[in-house]
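This structure is in C-alpha cells; I'll ask about it shortly.
A single protein chain has been omitted; all remaining protein chains appear in their positions.
Take a look at subunit A:
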Amino acid sequence: MKFRNTDHREHIVLQMTPMIDIVFLLMVFFVFTFKIVLPEGDFNIRMPSAQTSTASAVSETPLLRVRLRATPEGELARVQFGDVALDGDTPFYHLQSRIRSLIGDDAGPGSSDQEVEIDADYNLKYRYAMNAITAITGYMDDNGEQHKLVERVRFAPLSE
C-alpha cells in the first residue's frame, strides 16, 4: 500500500488584514457616534387651565408667593417671598431656608398640601426660575439625599 507524502501539506495562513480593517471601521463608527449624554431630570407641575382650576381652587392652606424681579438684561434683581425681600448673595438659599422653617420639615417629610406660586418678570432668564423651583421643591442634605418640600408649584398668570 502506498501512502501519500503528507509532509508537503499547504501551510494555511489566516488573513488578518480584512478583519482588522473591519474592526477599525467599527471602532471609528463608534468613536464618531459616541456622545456623552448628561442626565436630565424633570420638575413636574400640574397646571390646569383657568376654567377648570376655578372650581377646584379652594384650598385650606394659604398660597405662598415668590416674586422674581429682573433687571432689563434679564438678570436677577430681587427675590421676594411674600412681603419679605430676600437680599444677599444667595437669595434662593434663604428662600429655601424660609420654606423649610415654614413647613417644618424637621418633623416630617414635608408638606404636599402647600402650594407656591412663582411670579416672575417676563424677561427673567429661565435659569433663575429653575433655581426658584429647586429651592421650593426640595433640598439635598449633606449625605446627598434628596428631601422634598413643596410639590405643588405653579406659575402666576402672565400680566399682559
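One rule holds in what follows: a residue touches a chain if its C-beta (ideal position, glycine included) is under 8 Å from a C-beta of that chain, and two chains touch if they have at least 3 such contacts; residues count from 1.
One rule holds for everything that comes next: contacts and distances are computed from a predicted model.
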### Summary
Out of "Cytochrome ubiquinol oxidase subunit I", "Rod shape-determining protein MreD", "Nitrite/sulfite reductase" or "Biopolymer transport protein ExbD", the chain not pictured bears the UniProt name "Biopolymer transport protein ExbD"
### Summary
Touching the unshown chain, subunit A contributes residues 16, 19-20, 23-24, 26-27, 30-31, 33-35, 37-50, 52, 68, 74, 89-90, 92-93, 95-96, 120-131, 133-135, 137-140, 146, 155, 157-158
